[in-house]
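One protein chain omitted, others in place.
Order of writing sets the chain letters: A, B and C. Residues in each chain are counted from 1.
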Amino acid sequence: MSAEVALVSTFANDEDCVRGIEALHGAHAHDFRAFTPFPSEKVIEASQEARGQGHSPVRWFVLLGAITGFLTAVAVTIGTSLEWNLNTGGRPVVSIPPYVPIMFELMILFGGVSGVIGFFLLSRLPAFESETGYRSHFGSDKFGLVVRCQENEAQKFETLLRDAGAEEVQREAA
Amino acid sequence: MSDGLSRRSFLKLAATAGAAAAIPGCEPAARKIIPYVVPDENIIPGVPSYFATTCGECSAGCGIIAKVREGRVIKLEGNPADPISQGAICARGQAALQGVYNPDRLSKPKRRKADGSLEEIGWDEALKLFNDRLAAAAKAGKDRIAYIGAPQGPTLDRLTKLWAGAFGSSRVVFWERIGTEPARAAADACFGRRDLPIYQLDRADVIVSFGADFLETWGSPVEQTRQYADFRTPRMRRGGLSIGKAAYVSPRMGITGAKCDAWVPANPGTEGAVALAVLNVMAGAGSLRHAGTAASAIQAQLAAYDPESVSRKSGVPVSQIKQMADWLGQAESPLALPGGDDPQTYLAAYAINALTGSVGNAMVFLAGAPAETASRPQETSAVVQAIGAGQVDVVVIAAGANPIFTMPASWGAATAIGRAPFVVWFGDAPDDSAQAAQLLIPTHHHLESWRDSAPRAGIYGLGQPVMQPVFPSRVLHDILLESAHLGAGEAAQSITWENAQDAVNAAWQELQSKLGLDPMGAEFWNQMRRNGGSFERAKALNVAFNPDALKGATPARVESESALLLAAFPHPFLYDGRGANKPWLQEIPEPSNQIVWDSWAEIHPETAAQLGLQEHYKSTYLYAGIDVIEIATPSGTLELAVHITPLVKPGVIAAPIGQGHTSYGRYASGRGANLWAFLPAGSRAVPVRARKIERQYKLVTPLGKSDMMGRSIVEVMSVEQLANGIKPPIELEEEENTPKLPYEMYDAWQYTGHKWGMTIDVNACTGCSACVAACYAENNLPFGGKEEVDKGRVMSWIRIERFIPSADEAAAAPNLYIAPVLCQQCDHAPCEPVCPVFASHHTPEGLNAQIYNRCVGTRFCENNCPYKVRRFNWYPAEWPEPLNLQLNPDVTVRGPGVMEKCTFCIQRITNAEIDARTEGRQLVDGEIITACAQACPARAISFGDLNDANSAMVKRRIDNPGRTYTMLPEFNALPAITYLRSLYWEKGKA
Amino acid sequence: MAAAIDTEIQPSYVDVDRQVQRALAPGGLKYWLWVLFCAFLTALGGAFWTNQIYNSFDITGYGQPTMWAVYITNFVFWVGIAHSGTLISAILFLFRVRWRTAIFRLAETMTVFAVATAGLFPLIHLGRVWFFYWLVPYPNERSLQPDFRSPLVWDLFAISTYLTISVLFLFTGLIPDIANARDKAVGWRRTFYSILSFGWQGTDRQWRNFATVYLLLAGFATPLVLSVHSVVSWDFAMTQLPGWHSTIFAPYFVAGAIFSGCALVLTLAIPARRLMKIEGLITIWHLDNLSKVVLLTSVIMTYSYATESFMVWYTQDPIEMATFQQRYYGPQGYMFWMMITCNCAIPLLLFIPRVRTNTVWLFIISIFVNIGMWLERFVIFVGSLSTNADPSQWKFYVPRLTEVIITIGSFGWFLMNFSLFAKFLPIVSMTEMKEGISWLKQAVREVYPYRKAA
Partner (left out) sequence: MNRILIPVALLLFLSGAATVGFSERPWAPRSDVEQPIPFSHRVHAGINKIPCQYCHEYARRSATSGVPPVARCVGCHGSGLLGGIKPITQPWTDDHQPPFEIRWNRVYALPDFVKFVHKPHIWAGVACQECHGPVETMDRVVPVHEINMGFCINCHTKRGATQDCFVCHH
């Protein structure tokens, strides 16, 4: 068994990066990570496809939060009214119409917050150490594709990536 | 109650309670508890005790009941046993509280130093000084001592006379500027007796008042207001439903004119001439419903008073004179009321009543009328002259008589008294006259001392102290007696009493024996103390009218040739000026003009245009002020801010009396002008020249617009409509606008048990503002002063709405729209659901609660209140010591930043309910009376349980079908207050 | 300038970074003086508020019957301002409107700070502010809770939700940019940015979740922004006060909010792009589009005013009619006409392309619109209160020093926050600029003729 290495390839634009990902996908190498300066839909879709993932599960966080919020509102408004039933302006103790805005607002609030929480959890944020092969220019103008592989396969992948249009490919210990 | 609790512990108690009450909101209550040393059986801390006594604020001498908590009087109410007040009380009476707790009361004797400043001296020194001076004066000869004081009831006045007599002086005057002299003189001439007639307005069906503002200050306003309300109540007369008809002859409308059908603007001073002209027409007409005295004999005297010439003089159209004559002539039981200072007005009115046979019916003389209280003007002026002439060594000014302020300029009282070698002033709050005194001695307020009063035949009011003195003052007559015993030697032996209390006691023993009871029996005395006096029914005399009396009729004093006439009238609250140091009376808007804290000159728009007077605005909307005019009178010039209003006769400047004190405490000093100083003796009208001066002044009123804009705030209907069951147009409109189908979103809320409500008869309400004053007293309402009112921060929970009918309304409306507006305690209260914290919500008893300590001050509720009856505490309320002792311990003192409003006197409701529950019984109707309803002299407000079909309040609605309405119904707030429409005669305008 | 134009012709990823991060360079003396000035205004306002808390409302011009006046006017004004930000960043994002990318961050920042400012005013306006927490439901021994029937409670929930969501939305979008800035920065700024960036590295996994959450937040913010101002308008429409009691308030207020908001974006963007030398990113073309929105909403406002008046006339309700008669011709009528001029007449200039592409003109017009919208609120709220159902209680309100200073203070507070943000955090979204780089290039091409002309 030989040591693992990480191939850090740099692309000028997202099309090339996508091609790289597809190449890796073709080679059944899924232990890769793509770095992009902006949410390039192409890259995202490509990597999702390569990994065989659907849409991000953040959606479920949001849905769950929204439902919780709505139910909380229902409970709070009706519950508090019943706790001490006071007559204001001859309205019944539990008068639903005025409570609707509260329910709506809480639904939004909880949904949004839990969505963001979900985003942080799923994206492993906050991250305290940098990913293998992260380069600062990946944040600004370059697209990076890092693939981990056995030392012996490294050459094969490097050619794959270069064919995909990588400007350069570096090796570093994983 | 005067024994028991010691003064020190009282003051401490008061201090404790006061502290607790005066601290707003979330402050700890006082931390010390100081129990009585020896408990007073009459006092249960926390439970009020009630003491019957007599009101000393004016000569009407109404019986009142003082509510006392922990030894301090906190509220005054009418004494139901007293036939005059019958349980009602006026605003001035309420404000007696602020007299007794006035922060500007003298707390120690003071002596004037050479440089004119005052220094505090000890009691012994002060009394020694006083006694020595008296003794010296007595030695110097007879009549070297003069006493000028206000009437204090028969016994004390007698005591005063004896005291002066002991020092060999007869110069004792009991001074009232608004006196009864002309009435007595006329009565003497007409009927040969110097008594005051008693008027029974409720017995008349037509009233014509010649200058008598009988709903404001004339006579006994509380009684007359009640009688007038009765007079105006629709009932079957001459086989038809109708109300009494009234006309008011006066240069200004005031609320008296507002409540009469016809306001007949006449030049001031010519009311008498008009009366004589009316009499002339009546006597001539010969078509009198009732012929009393021989008409011919009367008419013989009246050649000079043909309607035409009088009309020229008075500015009253002949038609109106004839109209009034017709009204009086055709009435079942007509009544003419004379007012003002002009004797011939009285002659004429008496003659009219005699002619129509109303003497003995609506106007009666009673057997055993009490002796005159006030001295006659000529006596008084004589004394003043004597003082001026240096024939007097010691002048005693006492008991609230304020000669320098009230006496006519022509008498030169100020200079005369100034010239006197030694002037002593006795009283509670140092007034203008105190400035001329070398020695100032604090005496008890009338709520702190023993008195009696005899306002009319058969009525002996007992005035007992209802609390321990607030200040270390003494009883005036005790001091006088002491001085007599010390200084007058054997001359004083005739005076047998120790002190004033003895004297009053003795007087009542006399009465006791007069009534044929055992003089020594204590039961009578206790009973008197409980009832507040002895109220017997005196029998009416039948008197004969002497037609020759009319020979004495002199032509009106004021000749109308002069361009302008100044008509001074007593301010309804400040009266002759004595009310000016009571913040409530200053803060409550004068009903007909709604102006506060000031004096003003009412001028008709036409006249204003002639004089080039106008209002000024800083920007397009910011009211900057109004022109000031300089009025030149024979006795000097004064400056007054103008109030341009149609409620005064063109060519007349009407100005209120009462302000313009040079020194009368912080609330009165330096406000407006003192009209008394410019009026001739025995008249309230004077020809003047007026010119605009280049100065502007800001008159302040809480009133926004005077135009009701046709909204259903004060609804009216004509007597004819009522009689014929015709609905007034406004009601038809409302019916048309109300959806027919059930249109409520939710089911109505069910109120089991009590549901409090009110019925207010707008027709009865005269706008006298007694309810407002009562609310201030009962509910600890703060007063803010002129500046705060100007910022729109009046705190009154109940207000008198006053609107002037627009030109097109005038035909079908009373002269003014007047109605009390307070929280309507709506079932669909718009203020409640908008409150975010439930501070405003509905109680199970149908009250619209406002929980002060829950309120965070969003002020949303007031925005949503159609009636704008909620009040926000914009400023921290302040009651300068010892005014805070008057605060009602049962009512929270609200701190700044919270909303407050009328609670239907929840503290009274709660206490009554607790009593009923602990006594295991049901509440009875009438057991709970709100402060406003209790005070109302017109009985316009009735309070009760809407769920109790037999309650008087509900009955009142049922008994007046066609008159009920709710205010601003288009908001569908379902108020718990139902108003009864005000009534007017379709052909009522004379 | 020449350099700037060159870069505009062919902007690249690096160029975007360069322009944005040039703006993040340490601020000069002038900048700090400006911030200090704003801070001073804020402190002044704070001092007056403290004074008001201690001395009660005695020192203000408040009184019967104008229970709500300048403070609530300011509140609604600032809330309104906020809305355009969310509109641009969320609604236009959903519609994939391309010109949004350059200015949405600026607008969104404005939103957050505007809401933060607005939130102060209900507190300033409270009679007993120390009990404000009674509006929040919390378990207590009295078992007393707020009344959820009250529009004010809806308001509390709406505003706080709005603030939270806006902050989250803004911050989520910021993370990648901060990370980018972090990689360039040195010294304490690096620490600062690395804290805020949460160690973001732009991996496909992160972007994948980012994209989803961002989309969903946008999707939430859209109904939220509509609901918030509707709720605010219900504070008034739910009452029975003539002049407030009207069903068109919600749409009418929302339109007004976007109107004033976009105007303020202009007011801020025009000097900002100049001072921060980002004309290359926020181009005339963007301003042009923005001013079109202003124009549209202005027309909507005109229509709303007309409708409002028409409905009153149509009902023939005497009380409503009287109130409106006062609004037009009453003592404070001049305010109404000023408002009409500012909101309906002046914006019509924007029909002229030259005006839309001239920054000076745009700036002046936007200022007028802001004034007009403030007046609108004053006229509606205070005016209606002054002329209520009971004529005997009519009274017109005049602000006094306290209200004026506190109002000025609120502007100081807002500008201070905004300036600090603009200096320390990327005021233009680099990621989205790169994403839409092709659009930007096109923008520059479209803009070029205008610039020639100008």
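Everything below uses one rule, namely that contacts are C-beta pairs under 8 Å (C-beta built on N, C-alpha and C of every residue); 3 or more make two chains touch, one makes a residue touch a chain.
Only a predicted model underlies this, so the values are computations on that prediction, with no experimental measurement involved.
Peer 1: Give the residue, chosen from B:T892, B:Q934, B:S951 or B:T978, that touches the chain omitted from the document.
Peer 2: Going through B:T892, B:Q934, B:S951 or B:T978 one by one, B:T892 is the residue touching the chain not shown.
Peer 1: Just one of B:E845, B:E862 or B:D948 touches the chain that is missing; which is it?
Peer 2: B:E845
Peer 1: What residues on subunit C make contact with the chain left out of this view?
Peer 2: Against the missing chain, subunit C presents residues 140-143, 195, 198.
Peer 1: With the missing chain put back, which residues of subunit B would touch it? List them for me.
Peer 2: On the side of subunit B, residues 9, 20-21, 23-39, 44-47, 838, 841, 843-845, 847, 849, 851-854, 890-893, 903, 906-907, 910-911, 914, 917-918 touch the unshown chain.
The definition used in the following text is that only the chains that are shown with their structure count from here on.
Peer 1: Measuring from the mean C-alpha position of subunit B to the mean C-alpha position of subunit C, what distance in angstrom results?
Peer 2: Centre separation, subunit B to subunit C: 58 Å.
Peer 1: Using the touch rule from the top of the page, what residues of subunit C touch 2 or more other chains?
Peer 2: Counting only residues that touch two or more other chains, subunit C contributes 144, 146-147, 149, 153.
Peer 1: On subunit B, where are the residues touching two or more other chains?
Peer 2: 830, 833, 835, 838, 841
Peer 1: Over in the complex, which subunit C residues touch subunit B? Could you list them?
Peer 2: My answer: residues 56-58, 60-68, 122, 125-129, 131-132, 134-135, 144, 146-147, 149-153, 156, 235, 238-241, 244, 317-319, 322, 330-334, 385, 388-396, 398.
Peer 1: Would you pull the subunit B residues touching subunit A in the complex into a rising list?
Peer 2: So the residues of subunit B in touch with subunit A come to 746-749, 827-833, 835, 838, 840-842, 844, 974.
Peer 1: Give every residue of subunit B touching subunit C within the complex, in rising order.
Peer 2: Listed in rising order, the residues of subunit B that touch subunit C are 620-622, 702-711, 713, 791-794, 799, 801-803, 821, 830, 833-838, 841, 854-860, 862-864, 866-868, 871-876, 896-899, 968, 970-971.
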